[in-house]
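I have placed the structure first, in the form of structure tokens, so that the comments after it can refer back to it.
The complex is shown incomplete by one protein chain, all other protein chains being positioned as in the whole.
Right, chain A next:
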């Protein structure tokens, strides 16, 4: 209702009326709205009239909520959302660039390597979002040239069935204990970027010995690490390794008997990245959207959907935050070959 009134009143230009209508709602609504209306970037974006998002970060539901919030805050910009798996979106974009097609304005995927490659071929445009100051310090200024920024924070951890497991394994190391033999489910690094990222991290921490011992536990290997939740809910296995943190919590909140542990030897953190294309047909709308990602609205949506927020001043769901966790992120310029090596080792040692 609130959006409807706002939009309608905006059309009639009744700013005073808007103040009266929204006055009774959240105190911050009015100033932010006024700021949106005066924003020269918004004016330029509105002139472009449209925005095309190619996004693989966040599942459909969260992504649609973000899109709808953007449309509500910035009426007059039509948003086209192409939501497919990160690697699919990226493969498509690559083919488009090779064919000289320029449809995409904003790209959002879960793999940093996509952006280093795009940057190398000059396909990205620098963006300096004003609200980037609110991003947690560790993830600010990922690229010195401002070609890409954080788009999502994703954590890989251990999940389990509370009814069937008295004490869940507190760490990655604990997963190697005898009691978990034949009880573990996980995803495949060949299919899931999150699991590939986990394999790289675990090899850095414990070497190939870990993978060897992990293979002896006879884990059930699905495709995506989302399958761990399915296996646990179905009762096929009781503990998930390399499991999705946010998604497990969503399922828990929905009433499903599942819970998550942040391992003592670090949850593995992977960043979703976003960038604006150099030949974006709607460059201003794309910049407006990038900045919008760091707004309180988006972080509230993320909080509601159990995702880590993109702002320091908005806590995660259930009062969690980055500071309360021990986490590790794979860094380095040479991640590509390391991922390939990890997958090869996995195939050799785990199956």
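As a working rule, a residue touches a chain if its C-beta (ideal position, glycine included) is under 8 Å from a C-beta of that chain, and two chains touch if they have at least 3 such contacts; residues count from 1.
In this section, contacts and distances are computed from a predicted model.
The chain not displayed here is annotated in its UniProt record as "Iron ABC transporter permease", chosen from "STAS domain-containing protein", "Acetolactate synthase small subunit", "CbtA family protein" or "Iron ABC transporter permease". Contact with the undisplayed chain is limited, among A:41, A:69 or A:82, to A:82. Although one chain is not drawn, the whole complex shows that of A:177, A:236 or A:318 it is A:236 that touches it. By the touch criterion stated above, the residues of chain A touching the omitted chain are 52, 59-61, 64, 68, 80-85, 87-88, 90-92, 94-96, 99-101, 103, 111, 113-114, 117, 188, 190-191, 193, 220-224, 226-227, 229-237, 244, 247, 251, 254-258, 336, 339-340, 347, 351.
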